[in-house]
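To start, I am sharing the structure in question, which I have written as structure tokens.
With one protein chain removed, the remaining protein chains of the complex are shown where they sit.
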Amino acid sequence: MRASKHDKILLAHGGGGQLMDELIRHHILPSFKNDTLAELGDSAKLNVESSSLCFTTDSYVVKPLFFNGGDIGKLAVYGTVNDLAVAGSKPVALALSLIIEDGFEFELLDKILANISKAARQSNVDIVTGDTKTVEAGAADKVFINTAGIGVRLAGVNLGFQKITVGDTIIINGTIGDHGMTIISQREDMKFQSQLKSDCAALAALICELLEKTSGIRFMRDPTRGGLAATLNEITRSTGLSIEIHETAIPVKPAVQAAADMLGFDILTIANEGKFIAIVSPESADDCLNICRNHPLGKDAMIIGEVVQTRDVPLVEIETRIGGKRIVQMPYGRELPRIC
Amino acid sequence: MKQNTRNMLDRIYKAQNLMDAACEALGRQINIMEVCGTHTVSIFRNGIRSILPKNLKLLSGPGCPVCVTDQGYIDTVLQLADRDDCLIATYGDMIRVPGKDRSLETKQAKANVKVVLSSEDALQLAKDNTEKIVVFVAVGFETTAPATAVVVREAAAGSIDNFCILSGHKLVVPAMRALLSGKNHNINAFLCPGHVSVIIGYGAFAEIVEDFGRPCVVAGFEPVQIIEGLCEICRQLSAGKAKLKSIYSAVVTEKGNTAAQQTIDECFEPVDGYWRGLGKIEKSTLKLRDKYSRFDAFERFNITETPGEERKGCRCGEVLCGLIEPPECGLFGQNCTPQEPVGPCMVSSEGACAAWFKYGQEKRRKR
Partner (left out) sequence: MCLAIPARIVELDGDKAVVDAMGNRWKAKTTLLPEAKLGDLVLIHAGFAISLVDEEEAKKTWQLIAEISEFQDTSNKVSG
């Protein structure tokens, strides 16, 4: 990668002229070597062998940009790839949009681009098109990223809320709260030293394996912002059914729990970036668990609860560690800004 | 299952059985009040109410420091936040408490409100921003007051004159007395706060036992502590006794932390103060002593604290006295929700209304 003679982004790098050309040719193109992108067309031309596609988009504004276990770039790829995977599709192409603040160091930008590139290769997707804008200092907090992704739906797979029924099991592929607590530990106002690490990971391969080898998966979702609490409540709202989960079955790392306790957070509401929940028929539950546990991203997989009949209003209820019962509400969404 | 978890569950089952027996022997409803925000949260989060005997009613009292802060104090903080020469430093919970028409959270956009985890952070803010006056919103009970006192002393020693505190520190025992003397007679016993007791010593609750004949048991916040504490109370009540006991021996002693008490005493004196729901209570609020008056925001900005008005329909006061449960307030869940709170009991994570809403006691009862 030829170094720019500038060490910081200037507004002109987004201006469509010489500097922008330099940014694209010397920093962006070399990071994502593929023919489609190299054409630098206004749109990417794709040949996809299916007319049954999934399409998603997400924006990434995480603060801090770099954290233990990942960075905004890695998140931007994995987050979108995971959204395609939980919808039952194989990710094929990503669009990448950058909004960069005047004064942002090229060294950091190059690091982020390298991480995006690595994450894309690991997920078997190409960055086929993109956009770059620059804004005045203060108008974006260093850099904001948006990715949009296209996936080809897997044959015979049809996931949806409507397929969920009473008796279905709820499986999660591993420990909760890792990402959110890691971010919090590196925030200025709450900083503490720890061994915590974000669980940021690409789930497509594991999810595809599950969908190809088992037939009882009804629905999947990745519990990002709002954590498990938000995702399970979304399910009860959409289905009208209720959910019971068991605190002793929910995988949590002791250090993560301790950190959440210290700061007063409910671990169920903390974001995850390498986890999915699957609603699975009871007959397929064991097979799904085994497949997960034989995969590096699912070794702590557990059945955490089940879908039950609604008695009065659709609820998510948890049986606590001491045998008590309480309701898990939809979190308010303001406690932890800019987690992803 | 591992040994410690097994032991904990065994202790809980044992305590539950004893409680069931004691409550059955009592035959009538008993009301036990906890006066600690941390207890409120732990009780809800662990689902403790769902495993208590049917005739044991657990009341949440004035144990949430944000909730008992009078509206007048909150309006004062908001007025100071309006000033361009001020930087407000506050613990997290305060920022969402609504004043007449806005909260500190909306002021955060103006960047002169900073959330801090410790009083030391507030002092540092003053050192780093010498052109502003930093006002530390000092709320909390005796657990937190020493932390404020320490930084006031440090500010004095270091001549950090752009630092001041708006003291909203309150004392637990006077509130308990006020409840039993008039606001709510229907409290049969108290589950006493663990961390306040670390500072003041469990001996501080002796006067409640002696003067009012109510059992007082100090417990920590872990579920096994809370349940064993409640069990001890039930057994006392069924035996017709009223005694003082602490089961939080890991950190609580009879005399408490004398260094912390001395620190409070050096900087503060107890004065009459306004509590939401309980009105004016004698010698219940901490005010900075004269020698530290230059760090007193009330003095510096010439503010007289007057009780504020509750917002229309808000029944936080009655909730705080244990007279009603949150769902009995007409605004609960309708006009007053965590997203749009009317009163502090819904804002603070330790408030009874927020806990009720979040952990869903009300919905369970509908069944």
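Going in written order, the chains are labelled A and B, and every chain counts its residues from 1.
Just so we're on the same page, a residue touches a chain if its C-beta (ideal position, glycine included) is under 8 Å from a C-beta of that chain, and two chains touch if they have at least 3 such contacts.
Predicted, not measured: the structure shown is a model, and the values here were computed from it.
Remark: the omitted chain is touched by one listed residue; of A:140, A:303, A:316 or A:330 this is A:303. Contact with the chain not shown here comes from a single listed residue; of B:73, B:221, B:332 or B:359, that residue is B:221.
Residue B:198 is the one among B:77, B:198 or B:321 that touches the chain missing from this view.
The omitted chain makes contact with just one of the residues A:27, A:74, A:253 or A:326: A:253. Where chain B meets the chain that is not shown, the touching residues are 1-2, 4-5, 8, 37-38, 41-42, 65, 91, 117-121, 140, 143-144, 146-147, 150, 195, 198-199, 221-222, 249-252, 257, 259-260, 263, 350.
Mapped onto chain A, contacts with the missing chain fall at residues 166-169, 185, 192-196, 246, 248-255, 257-259, 261-264, 282, 285-286, 300, 302-306, 308, 321.
Going forward, only the chains that are shown with their structure count from here on.
As a whole-number value, the distance joining the C-alpha centres of chain A and chain B reads 38 Å.
Those residues of chain A that touch chain B in the shared complex are 189-190, 264, 266, 311-313, 315, 317-327, 329, 332.
The part of chain B that touches chain A in the complex is made up of residues 5, 8-9, 12, 41, 44-51, 114-117, 223-224, 227, 338-339, 349, 357-360, 363-364, 366-367.
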